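Of the protein chains in this complex, all but one are displayed in their positions.
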Amino acid sequence: MNADPIRAQILIRRGWRITLAALLALAVVVVLAQRFTPTEVRQGLAQKIFYIHAPSAWCAFLAVGLTGLASILYLWLGDQHFDRFAATSAEVGTVFCAVVLTTGPIWGKPIWGTWWTWDARLSLTLFLFFLLLGYQVLRSAIRVPTERARLSAVVGIMAMVLVPFIHLSVYLFRGLHPTPIVLKPSAPSLDPEMLRTLLISFAAFTLLYVGLVTLAYGIRLAREAEERGHA
Amino acid sequence: MPETPSNGGYMVAAYVVASVIYLGYVLVLWGRARRANREEN
Partner (left out) sequence: MVESLQLALAIAAKDLRAELRSRTSFLSAAMFAALLLVVFNFARDPTAVATIDLAPGILWVTVAFAAVVAMNRGFAVERENHAFDGLLLAPVSREVLFLGKYLANLTFVLLVEVIALPLFVLFFNVDLSQALPGLLVTLLLATAGLVSVGTLFSAIVVRTRFAELMLPVLLLPFMVPPLVFAVQITMRLLTGRALSEVAGGLRLLVLYDVAFITVSLLLFSAVVDE
């Protein structure tokens, strides 16, 4: 128990280092995307939003998936670390979702002609966003840590079961409401330079996820150790 | 050959919004870390 504050500080420092490295990498990605990547002829400059949007979506899904996994592991093994990780990943996931849900429409408007198109990925992200918010709102409403961990783990697992059904629903819904296609969007033609920028961006955003989770986890651990010390 | 649409404004907007959200969260974490440290010392 006494090792916790120390471990927390180590994680916080490590988290900062990784996060700052990731932010640096992202700055490089922005420069790459702007200066050293060709502009897609049909979509124009707006297509470059893709280099931010798609990797952020990947990180959002990663965050949600890991929260679900941690929920299962917590209920199975009872280890507090899993609960702490689940809560942290959910928070970070919310941030990534927010970016996807804002950059998506900003990309969509010039390309598809409308702000929102109930496109499969965007719709799923919207649902994940609501599920993550619900998860965190529930956590904030329960005082007792063990109860909070247990109950939010249950909700986390339920959310995992829901995901394939959301996918089915969106698919079914879109069958009835074909999306307006002004220009053909989706993944850019695999120009080697575009692919390079995209892959580097994926790596940088994944690094950002790792950094943010490490940092946020460490802070959470520090706070808990702090509260226990004062209790 | 279709003319490339000029929609650079959207690109800038998206990059700015994303940066604000990410950096905003980093700032939130920084604030939390500082408060946690201060309480300990």
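Chains here go by letter, A and B, matching the order in which they are written, and residues are numbered from 1 within each.
The rule we apply is simple: a residue touches a chain if its C-beta (ideal position, glycine included) is under 8 Å from a C-beta of that chain, and two chains touch if they have at least 3 such contacts.
Because the structure is predicted, anything quoted here is derived from the model rather than measured.
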| item | value |
| --- | --- |
| Contact list for the unshown chain, restricted to visible chains | A |
| Contact residue for the chain not shown (choose from A:27, A:77 or A:158) | A:158 |
| Which residue of A:10, A:75 or A:120 touches the chain not shown here | A:75 |
| Absent-chain interface as seen on chain A, which is shown | 75, 127, 130-131, 133-134, 137-138, 141-142, 146-147, 150-151, 153-155, 157-159, 161-162, 165-166, 168-169, 172-173, 176 |
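Basically, only the chains that are shown with their structure count from here on.
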| item | value |
| --- | --- |
| Of all residues in chain A, those that touch chain B in their complex | 5, 8, 12, 16, 19, 23, 26, 30, 39, 41-46, 48-49, 52-53, 56, 92, 95, 98-99, 102-103, 106-107, 109-110, 208, 212, 215-216, 218-219, 222-223, 226 |
| Of all residues in chain B, those that touch chain A in their complex | 1-2, 4-8, 10-11, 13-15, 17-18, 21-23, 25-26, 29, 32-33, 36-37, 39-40 |
